[in-house]
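Omission of a single protein chain aside, the complex is shown with its protein chains in their original locations.
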Amino acid sequence: MTGRAPEPVTAAANPPVEPLEANLGARDVVRASAMPNLPAPDRSLTEVAKLIDVSKCIGCKACQSACAEWNETHPEIGVNTGVYENPPDLSAEMFTLMRFTEYDNPDTGNFEWLIRKDGCMHCAEPGCLAACPAPGAIVKYSNGIVDFIHENCIGCGYCIIGCPFDVPRISPRDNRSYKCTLCSDRVAMGQGPACAKSCPTQAIVFGTKAAMIEHANDRIADLKSRGYANAGVYDPPGVGGTHVIYVLHHADQPSLYAGLPDDPQVAATVSAWKGANKTIGLAAMGLAAAGAVLHGLFGRANRVSAEDEVEAQALVDREREGDA
Amino acid sequence: MTNAWTDIKNTDLAIVMGGNAAEAHPCGFKWVTEAKANRGAKLIVVDPRFTRTAAVADYYAPIRPGSDIAFLLGVIRWCIANDKVQWEYVRNYTNATFLVREDYGWADGLFTGYDEEARRYDMTSWEYQIGEDGFARVDPAMTDPRCVWNLLKAHVEVYTPDFVETVCGTPKDRFLKICEMIGTCAAPDRVMTSLYALGWAQHSKGAQNIRGMAMLQLILGNVGLRGGGINALRGHSNIQGLTDIGLMSNLIPGYMNLPRDSEPDFATYMASRAFRPLRPGQTSYWQNYRKFFVSFQKAMWGGAATAENDWAFDYLPKLDIPSYDILKMFDMMAKGEVNLYFCQGFNPLMSFPNRAKLTEGLSKLKLLVVMDPLQTETAHFWENHGAFNDVDPAAIQTEVLELPTTCFAEDEGALVNSGRWLQWHWPAATPPGAARGDVWIMSSIFRRVRALYEAEGGAFPDPILKLSWDYADASEPTPEELAKEMNGRALTDLADPADATQILLAAGRQLQTFGQLRDDGSTMCGCWIFSGSWTEDGNMMARRDNSDPGDAGMFLNWSFAWPMNRRILYNRASADLAGKPWDPARKLIEWDGAKWTGYDVPDIGVTAKPGEVMPFIMTNEGVGKLFSRKGMVDGPFPTHMEPFESPVENLLNPALRGNPAARVFPEDLAQMATGDEFPYVGTSYRLTEHFHTWTKHNLVNAALQPEFFVEISEQLAAEKGIRGGQQVRVWSKRGEVWAKAVVTKRIKPMICAGKTVHVVGIPLHWGFTGVARKGWGPNSLTPFVGDANIQTPEFKAFLVNIEPVEGGPLA
Amino acid sequence: MRRRHFSDRGDRILDRNPVRVGRYRLFTRINHWIIAASTILLLLSGLAFYWPSLFWLTALFGGGQAARWLHPILGLVLAVGYLLMFVQLVARNIPRHDDVVWVRHIRDIVDQNEDKLPTLGKYNAGQKFVFWAMAGLILLLLGTGVMIWHQAFPDLVPVPARRWAVLGHSVAAALMAMTFVLHVYAGIWTRGTLSAMTRGWVTGGWAWRHHRKWLKEVAGRRD
Partner (left out) sequence: MNKGLSRRSFLRLAGAGVAGTSLGALGFGAAEAAEVAHVRAFRLTATTETRNTCTYCSVACGIILYAKGDLKAGETAELLHVEGDADHPTNRGTLCPKGAALKDFALSPTRAVKPRYRAPGGADWQDITWDAAFDKIARAIKDDRDQNFIARNDQGVTVNRWLSTGFLAASGTTNESAWLTYKTVRALGIVGFDNQARV
């Protein structure tokens, strides 16, 4: 080791080739799936964020390409289904995807081609983590990155159920769940994510969340000057904010962008399932079991008496004889 | 590009027309995004399709493929009519004031001098009035009706907004809005940049499309300025370099030309090339042609090129026609006139029009040699791949050699980018299998041929036997040796012409600049414009200092740019007549009273006084040319011409078809369709996910865009009963393809001359080799005709038909 | 042949001194224990997914991944097993008027005052409740389980439906666990019951005490 990797401040740097100590690891985990009482880490990293400025995005898929290369995934060579989305959906081999929406803007009469990079939003309140039953399979670091620890993943798919953005995908190859890691391995080395590094127009940028919000506000001012009165940032409070945030020209209508949820929340069904249901259910089961045990210990068993046997024999004899 | 990629950040308005920068050049397009984000620049896109560039544009307008000249001349007309002209620039830095001969004229879509039989113009009348002093006559007041400005005004009069709407299908309000946006850049402190590519070049009048924009940029005073210029976004990584080094039929490195049959000796050859200035006191740089040429001949044949043999003038082949370009060669091939053909990193079967004709030509060769890192369709043209390549191998007698070469990761050397930067790169990986570099392969072939001539004699062996081969390892010259040869060196001590006792450069030393070249055989130089790239100070192309004084975007210490490390051509024009920058905030160079200083290498003699030597030193006039005199074979001004295959007639003259001066072979003309037979306009293009037919060999890019498709409007889809994702057949008079249909709002029908015009968009990335799904390219459909000046095939506008298909070859 | 009302065809008086009554044939007993085993394994693996501190239970199956793929397979075993059981037992589990009376006197059962109750056929209302509750819950668990069986049916239903399914699955599982406890406890508390599923017979006294109509019918049968 020649030193500790720095905390990342931007995506635009060349990766080191010398061995450095990672600046992100187990000791930075603030939450882990199915491990409710995790001790607080002794340090807190600066929150990071990836900002996706939809208004700068040219839909070139460099992010998809860089993502596949960095993560060494092998997206399938599919077919053309009449649209530009390829691969057709997020998959365990494709952690990010450009989604294209053709929109005739009724207010301006202009046609708009809205292109959004889809992928994990790295929620502050991750639905996937809440849903995951495998201890330590999903972790959240103090810098905001939500990462899947594949060794711990059991492939149940509950993360898919928990995610308000429909992001995780189970690999048919190894039955483990995959999604964008925000390039936690790069961030650990002081680098930004591969997608942000590659993005030709820097529609994707990476830095501290505070810096990204500031950058977003600059962009929003620029967009407003170009007539996008509803330009704004997408950092949905329903999931506690996210560490992947968007600048949208039409922030009043997120769902225009290939169904980006207008107000994402961890679903009530998921909360019920992982909240009250879990407690009540277990309590009920526990009480039932405990009640049975107690009753068994202290109650009087229902025993067959000798008279019962006699009566039975009499009855049988009676019946048999009666027939005879 | 007159400017550099990094300079685009200095613009106020970028117009992308005749290209699709965001998709074809995403990382260069970044600088448009920077200009938008940091200086509030606007972006206009004019394109038949709403492209991914349009997705981030401030304003978009559709245009019918092949009607760009009408649009551009319409903008010029609007600018003149609305006084959106940078008058001082136009008056001083263009040939607006030059008087043109009385017999020049234009009528019915044709200029004077047209010979219909020969499909050619006699350009005699396209000339200035030459005064008794031998210089062109000018009228600084621009009142003379024969001055270029007044001729231009008259020439563009027909291109009214209504005419533009009728021809181009661009709604008038959209056209006028764009005119207004462009018009703002006539102010000295506002600059527009034009970014274009093959969307303008691949027409039978491609060069005239580009001239239209160049003229507009001169009128707005935007050439030579930071954030301005006329920027061809070139395709391949070293297409600029190969053109610079002259790997074309008619070129000699550094934009010199092969002699013609009409130039039987060196003296005749030189007589028509050392252009003398057309105005007093001007510097026509081509006056140095002889120095460049002699030094080139010395680089080629060393000691065998002597004053006595006219520097081995006869070792060069002469041309009897303007060029044996690839279209001409494939035409000859199809006629059985070619026996051997070499394809070095080139896949013509998927790159040139009328694939059926290409296959026919390749099938008539005796031997085809393909050197490529990939298994190209050309090398495999004889293989049957069902409908994807329906040939009978047994019937093809061509021998084929497929030779594996290295690729970028395995080789070393320089590439010239679109902004003329020569950047050196180093190898990182061991070549796979038996793959070897092009240098070793070409050396091996050449040395064997030379050995055969040495042993057997044969046809005119001198240029082969005497070719300079001064390399440490004759079997594989190093990149360094070759680069130094191109830079050039002194062959004898070079004495100072002013003081013979002073040696400026000792024998054997690398040249510092082409200014040191001599025409007496004492210097050698493979490519004069590259002089300064590998000097005694070392490899200038490998420089990596990315500092940028003044945040000007010039990066003078990063690599080397030709000529002389200059980053913006014509940068003298960034300052007014007195030498002060038009816009102080955009200073590039300025006259400090004694010399030119600034952020860029001045494109003028450093001590050439302002007002005396004019900015455009490569022209005979010293100024930019609104009227191109004899530079273009199809007219001194652009004029509206329809594509060879067009759904509408030429409104200026219905009798005209295509570019009247374009070369077209009779068999090919017979295969041109009319709108009655083939009602829809086909246009070809690249997609951002792919690079030509290379990346379909690549797993990731094949996944990002796996399968051949065509794009049509919702309206055409409804008319034809085509669903998105369904298989369709598209056919032209020359061939047919099957593809998936992408039905989109991004293409909308246009109304041109009262007709509804539907566009069928056909991307070009698929074939029958590689890892992506098998498919076709648009070249199965396109007509075999090129631009009149530069022979770029007319890939961007042709006629097709389309129908839905069940159970076709893709099913 | 007399029509059977309270007994199944295989039910037999095996011995008359002392009386032993055949209650379940071998096939039924194997069926039951398969159901029992799969239920237990399902409970164990299900609890591991349900409650983080029980995740260690997955170790019994060879780890989380193995537990994850085994659980739905076991679920199918249970469902098929229970279907077979259902077919065998459904006829005697149809609720009757006696059951209503029996339920009204539920206190007397706990207090072991069975004399106050109506005499019963092969099953009492409690047993019938377990039978039907299990049937319903297994059906529900099967349906919801299939919806969230990602490996086999990744795209069967949209995510919101899966959320309802997983909620329903867990509620049903909890109810099933409680039913299971009830069933097991009742079997143990009511001494003499277990042999019905182990050896296949009960004593005459047991039958007299708990299922007198059944005993009477079996004893009177000649088939």
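Every chain is named by a letter (A, B and C) in the order it is written, and numbering of its residues begins at 1.
Please note the rule applied: a residue touches a chain if its C-beta (ideal position, glycine included) is under 8 Å from a C-beta of that chain, and two chains touch if they have at least 3 such contacts.
Fair warning: this is a prediction, and the values are worked out from it, not measured in the lab.
Engineer: Looking at the whole complex, which of B:Gly109, B:Gly169, B:Gly212 or B:Pro404 touches the chain that is not displayed?
Structural biologist: B:Pro404
Engineer: Write down which of B:Phe292, B:Trp421, B:Trp582 or B:Phe798 is the residue touching the left-out chain.
Structural biologist: B:Trp421
Engineer: Using the definition of touch stated at the top, determine which of A:Arg99, A:Lys197 or A:His250 touches the missing chain.
Structural biologist: Going through A:Arg99, A:Lys197 or A:His250 one by one, A:Lys197 is the residue touching the chain not shown.
Engineer: Please identify which residue in A:Leu129, A:Met189 or A:Ala251 touches the non-displayed chain.
Structural biologist: Only one listed residue reaches the unshown chain, and that is A:Met189.
Engineer: Touching residues of subunit A against the unshown chain: what are they?
Structural biologist: Residues touching the hidden chain, for subunit A, are 1, 11-20, 22, 24-26, 29, 32, 34-39, 60-62, 64-66, 68-70, 134-137, 139, 147, 149, 151-152, 181, 184-186, 188-189, 194, 197-202, 282, 286.
We adopt the following convention: only the chains that are shown with their structure count from here on.
Engineer: Report the inter-centroid distance (CA atoms only) between subunit A and subunit C in whole Å.
Structural biologist: Subunit A and subunit C have C-alpha centres separated by 39 Å.
Engineer: Along subunit C, where are the residues that touch subunit A in the complex?
Structural biologist: Contacts found on subunit C: 13, 16-19, 48-52, 55, 58, 63-65, 67-69, 112, 148, 150-151, 154, 159-160, 162-164, 166-167, 170-171, 173-174, 177-178, 181-182, 184-185, 188-192, 203-209, 212, 215-216, 219-220, 222.
Engineer: Residues of subunit A touching subunit C in their complex?
Structural biologist: Touching subunit C from subunit A are residues 34-36, 133-135, 152-158, 160-161, 163, 166, 170, 175, 267, 269-270, 272-273, 277-278, 280-282, 284-285, 288-289, 292, 295-296, 299-313, 315-320, 322-323.
Engineer: Taking the touch rule as given, give the residues of subunit B at its contact with subunit A in the complex, in rising order.
Structural biologist: 22-23, 26-27, 29-30, 33, 36-37, 40, 50, 52-56, 58, 60, 688-689, 699-709, 723-726, 740-746, 748, 771-773
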